[in-house]
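Omission of a single protein chain aside, the complex is shown with its protein chains in their original locations.
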Amino acid sequence: MFEQIVFWSLAALTLGSALCVVLMRNTVHSSLFLGLSLAGVAGLYGSLGADFLFAAQIMVYVSGIAVLIMFAVMLLGRASDLHLRQVNDRWMAALLVCGVSAVGLCKVAASFRLAFATTPTKPGTHALGRLFLGEYLLPFELVSLVLLAALLGAVFFTHSEKA
Amino acid sequence: MTLAHYLAVGSGLFLIGVFGALTRRNIIGILMSVELMFNAANINLAAFDRFLHPGGVAGQSLALFVIAVAAAEVVVGLALLLAIYRNADTVYAEDFNLLKG
Amino acid sequence: MLEHAYLIPLIPFAASLIMFFGAKEDPHSPAPWIGVGAMLISLGLSVSVLLAFLGGAATYERNWHWFSFATTMGGKHFVHDMPIGVLIDGGAALVSVVVCFVSSLVQIYSIAYMHDDKRYKRYFCFVSFFTAAMLGLVLSSNLLVTFACWELMGLTSYLLIGFWFEREGPCEAQKKAFMTTKLGDSGLYLALLFLYSLAGSFQISQLGQFFSMGYAPAAVAAVIALGILVGAAGKSAQFPLFIWLPDAMQGPTPGSALIHAATMVAAGIYVVARLYFVFLAAPDVMALAAWVGCITAFMAAAMALVSYDIKGVLAFSTISQLGFMMCALGAGGYTAALFHLTTHAFFKALLFLGAGCVIHAVHTNDMREMGGLWTKLPVTFWTMLAACCAIAGLPLFSGSYSKDMILAYVWEFSKPMFWVMLGTALMTAFYMFRLIFLTFTGKDRDHEKFHHAHEAPGLMTVPLVLLVIPTIVSGLALNGVIFKLAPKPVLHFQTAAAHEVPADAHAAPAPAPAEAHAEAPAAQHHGDEHHQEGHLPPFLHYLLWVLVPASIAFSFFLYRGPKYPVADALKSALAPAFTLLERRWYMDDLFNVLVRVSDRVAALCFWVDANVVDRVFVDGWGLVMRVFAHLSDLFDALFVDRTVDGFGGLTNDVGVGLRSFVKDGQVQEYLMYAAIAFSLAATLILTR
Amino acid sequence: MTNLRLLAPEMVLSGLALLVLFVDLFVPVKRARLLYHLAWLSAAGVLVMTALTLSGASGAHGVGTLWSVDPFSQFLKMCVVMTTALCLLMGLDYAALPERHAGLYSALVLFAAAGLMFLVSATDLLLVFVAMELVSLSSFVLAGFERMNPKSNEGAMKYFVFGAFSSAIMVYGISLYYGATGGTKLAAAGVAASPLLLLSLVLILLGFAFKASIAPMHFWVPDAYEGAPTPVTTFLSIAPKIATLGVLVRLFGVVFPAPAWELTSLLALMAVLTMTLGNFTALFQDDAKRLLAYSSIAQAGYLLVGLAAGGTLGQEGVLLYAFTYVAMNLGCFAVTQAVGQAAGHYGLSAFDGLYKRSFGMALAMSFCLLSLAGIPPFAGFMGKMYIFSAAVKSGMMWLAVIGVLNSVVSVYYYFRIAQRMFLRDATGEAAPLPVGAFVAGGVAVAVVGVLLFGVYPEPLIAGVKASTRFLP
Partner (left out) sequence: MLSLIIWAPLVGALIVLCLPKEKVTAIQAVSFIAAGVSLVASLVMLRAFDADSAAMQFVERLPWIPSLNVNYSLGADGLSYPLVLLTTFMCVIALVGSLGIEKRVKEYFFWFLVLETGMLGVFVALDFILFYVFWELTLVPMYFLIGVWGGPKREFAAIKFFLYTLTGSVFMFLGLLAMYFKGGNTFDILQLMQLGPTWEPRFQILVFLALYLGLAVKIPAAPFHTWLPLAHVEAPTPISVILAAVLLKMGVYGLLRFCYQILPGGFQWFLPYLVLIAVINIVYGALCAMAQTDMKKMVAYSSVNHMGYCLLGIAGMSAAGFTGAVFQMVTHGIITGALFLLVGVVYDRAHTRDISAFGGLALKTPVYAGLMFLTCFASLGLPGLAGFVGEFMCFLGAFPMWKWHAAVSVLGIIATAAFFLRMMQKVFLGTFNEKWAGIEDMTVRELVSVVPLAVLTVWFGVYPTWPLSLMNKTIAAMLGK
């Protein structure tokens, strides 16, 4: 029962905020709702027993990315933004596309409607650690290259050059 | 709660993300929507771990990779946007139409 | 001398080459004498050959290897040898003598006639070449060579008609001549193809045997004969292809005398005679040939009645006489046709050369501007008079023998036809003497021209005189031997069949009139009856003896004076008929319509080519895509810079259509297509 | 333990990239070209190294936890590294690259190359994903490297947005794949062909399609290519494409034999779409880089034909075509760079009368273009022949027909360039074209490749055959 309440509220939070993200006229509000939505996702991780993921989500996404985006919105915002429609005129087509996809994706979901969790949740951080330093060592290291590349790129782009 | 519920949430989030990416005029908005799509995938991964492969963490680890990569992407994206903003003074997708045809 | 007969065409050919490459264009050039000399040698050779045949020599054939080519016969593939050689029988020998003789004289005549022309050498070159081709045609044992010579004669005819190409008239005329004969040649061409596919050979002797044995189905023989007939109609100016010959008179007159009067135009007749076995196997076509000849003879004679052009009259008379020959061939008078061919060659050449002298003297073709010239041109007058007597068929002159023989065959063949031919013969006498009276007798009509007229030089008059001899005597001389010299060929299978089943359906000439029905097969079947043939019933002879002078007299009555009021009165009384004749039965107009229609068709074809065929492949897909694009509400995109100039619709429009998907460069449009792909994948895969 | 030594070349390359960054700290801006040299030498070194592993019996074949190394992957890696080295060489003559960022530029190119090398060997979606992101992120930055140039900005932005979107789709696909198979290994042993698996594969395919510029994920290509610095465009148009197609060959040829999965028709459809869209749209381009971008889309379509046809012949065809594609596309872009740089723009009119300005370059360009069009006796013909024979052999005659017709269409726009080079005269004075030594070297290599393997393709074919021998 509790489980259900938690799930439904988290789901509502996630999806509701997500909807706000894409529909809000004010981009700052959107970015706030993004944080909320990501937090909801983190909650869902928690409810799935993915503790490390939960932590990572809160740390990286909610407090990292969402905030970063919020800064960016404020930094790059223009005064006129608030008066402009933030949704372009393709929304009907987009809605149609999403609606059609929804049919398919619901089928996917529905095919698992009898998959219940049979075992209690247990912490996976330890296993994750082994995996990262064992089997997944190479991608793990590669991610560092990815981050390095991103960092270099970010520096390169943001570095103000008036020479 | 079944896997179906989680997958449904994942699907919903994904589609909301798609919708946003297709319709937000602001590039940051598109970026945010894409983040939602990544998160949808992550929900799926975590849910599959929980329901289909109890005890397994492959999904979760994959999700972690996704988080890391998504973070990197956001960083690059925002930096790029900043550079553009300096040059063109716009963040609206429809203003980017120098290149076409 | 038979074994050297192959030299007869080769010598003039060599002469023409020597003249073409060796001689310069120069009025004092000795070049013409090369041609004349060559011609005389050939004449000597051919006379000796003729003498051999008169002495009873058998048909002579000699072949050399020419080329070989792979061929297919009866499902077998092998290399077939194509020989080249001579096949001489009495008829060929006779005709070759005629050709050599006339050609020699014409060339001698031309030396004087063409002396002032700036293309003096070229003329003789052409004439020698023509003679070579004609002799080749006459003597060749290979039908393909015959055809080649036939076409080469067409070429020389073309070249000589347009000899004075600076003027537009000859150019039109030469083209017309070539095209009209080419039209006919296509028939001969098809006949050749048919013959080869039937018999697997072009050797006339082999073909003759093939037909003689009755291997050729009647229908096929009929088609082949028809083809030959069409070819002959073109070359020998038979109805309806005679239109070119009157125009062909725009060339040098001696050339016309040789080519368009005496020899080349007779080639059609000669080839029909040479391939007579085909016609014998196709009696229907023979009858057709007879009628074609008859109609031609009549129509041409009628046209000659009203013409005032001295060469025109002669041209029409040529057509008419050729009609006689064709009619004779159709009626079964093989020998008669060859006989008439011979005599006609002599007197018609004489007439033309004489006309040349007249034109030379008065510088006009119009007989209304002549008159009384006999005092000025006595030699010309007397020689031409002799020729006129011959062509009119006055007794003892050569023409009378041959013409009477033809009429005799026609009488046996068909009575109505006989009466038409008889009328034509009378018309001949009338218009020929009309020519004489208008030109030579009475008072001069154009004093200026009369005053300046003078007799031609000796080089021109000597040939006239020389031609008078055969014009008068050839009939008498040949009358006795012609049946021996050129007996009518016989089809063996028909003679064999005739003994068993006299009324063989195969051989029966269906369209012939009833009374001819019984006689025609009999005439064909019995070679020993030849001597009884060729003579008219006596009462008809008497009729002719009365009627011919009568028509001459009528002519005299009409045209004796400087003015001819009766003729004019007749003309106004019968205006429509005169117009019809002056317009040459409207055949020229018909021809022009044909030309115009074919031009239109050509233009239409080209229009189709440029606007349909080309565009179907280049722009066709473009059209489809345009419709497609329109339906997809992308029409505006079509007007987006159409940079691609010519090549096409296909690439162009498809490209525009496709490009319009992303023409704004909006990144979210790109995303949209990706999303659509995603949703399609999701839906299609999962809802199957 | 994990057979990491098999991946020595790419790890060395990554290390060298870091080395370049490190050296960058100590090299004054004036001597920055040193870094380029260092970079291309590193790539060349790794090329040699890869080639050595191929020749050595032991090093060329082995399976790690997430990767497998075999001659097939080594062949593709060689192609990639070769491209990288040549593109870096081209960069030496590309004036618009800021000198002070030479180290960054070189390092990013090397990162991307390393990512592609990992990608080629990957047998696990995790590695695939990470490697691809490494490539993508480096490419995003590289595409926007002329950051003062609005076109470059815009191209990079579009590239980025599309890239992020498609990688999100791919990740979603991976998540479904995980659900369907319980792992991320690209090994389908014992897995039933459920619709879920099929969907996940299609979504992953879309992700790959983005990298390989296959329709319908190709829209970013012209914009990004036009905006990016020309050496980068060259790199982007070749290396990711052939690497991705290589992975797809492994995926569909080895891991999931495509015919069993009914994906063949999908691949064929995508091939048709890609070829047709690429070729027909290219007809209208007035910008050389953009034209070549569309042409490279079409080329991806041809490669995809080989993939869809499958079978040994198809696999060999993809490799062969990939190799020839390196030479011919590189040649085209190198000449384009020289011409565009001289003219100050990349409009087709820059090519007017090139024959007079530099006959050699004009000839080289036309050879490469003809090769792209698949006209013998150039190498592209051999590639096309291979690919279309694969299609014919596997009974997809219709696909081959569409393919050859497309190559006919392509001739039209390739010849628009040839036409301008040879048939028109420049409007102004025909000054000789300045060609940098390095670009000239690159062109020379490309032309030699195009001609040599066109006239005598036997060694190449033998190599390709040897490389695919290990694929089942």
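Each chain gets a letter, A, B, C and D, in the order it is written, and its residues are counted from 1.
Note that in this section a contact is a pair of C-beta atoms (placed from the backbone, for glycine too) under 8 Å apart; a residue touches a chain by one contact, two chains touch by 3 or more.
Computed from a prediction, not measured in an experiment: that's the story for all the values here.
Of the chains displayed, those contacted by the omitted chain across the entire assembly are C, D. Which of C:Ile18, C:Val47, C:Leu190 or C:Leu385 touches the hidden chain is settled by the complete complex: it is C:Leu190. The chain omitted from view is touched by exactly one of D:Ser14, D:Ser42, D:Ser358 or D:Ser407, namely D:Ser407. Touching the missing chain, out of C:Leu396, C:Val481 or C:Val613, is residue C:Val613. Residues 355, 359, 370, 375-377, 381, 385, 388-389, 392-393, 397, 400-401, 404-405, 407-408, 411-412, 415, 418-419, 422-423, 456-458, 461-462, 465 are the ones on chain D that touch the missing chain.
The missing chain lies against chain C, touching residues 66-72, 77-80, 144, 147-152, 155, 162, 165-168, 171-172, 174-175, 178-179, 182-183, 186, 189-190, 193-194, 196-197, 598-599, 601-603, 605-607, 609-610, 613-614, 616-618, 645-647.
Definition applied: only the chains that are shown with their structure count from here on.
More contacting C-beta pairs link the chains of A-D than the other of the two pairs A-D and B-C. Chain C has its Cα centroid 94 Å from the Cα centroid of chain B.
Spacing of chain B relative to chain D, judged by their CA centroids, is 27 angstrom. Among the residues of chain D, those in touch with two or more other chains are 126, 129-130, 133, 137, 140-141, 144, 147-148, 157-158, 161, 165, 169, 176, 179, 195-196, 199, 223, 284.
Shared contact sites, meaning residues of chain B that touch two or more other chains, fall at 7, 10, 14, 17-18, 21-23, 30-31, 42, 52, 58, 61, 65, 69, 72-73, 76, 80-81, 83, 93-94, 96, 98-101.
Of all the residues in chain D, the ones that touch chain C in their complex are 157-158, 161-162, 165-166, 169, 195-196, 198-199, 202-203, 206, 210, 216-217, 219-220, 223, 276-277, 280-281, 283-284, 286, 409, 412. Taken together, the chain A residues at the contact with chain D in this complex read 104, 107-108, 111-112, 134-139, 142-143, 145-146, 148-150, 152-153, 156-157, 161. Of all the residues in chain D, the ones that touch chain B in their complex are 125-126, 129-130, 133, 136-137, 140-141, 144, 147-148, 150-151, 153-158, 160-161, 164-165, 167-169, 171-172, 174-176, 178-179, 182-184, 222-223, 226-227, 284-285, 290.
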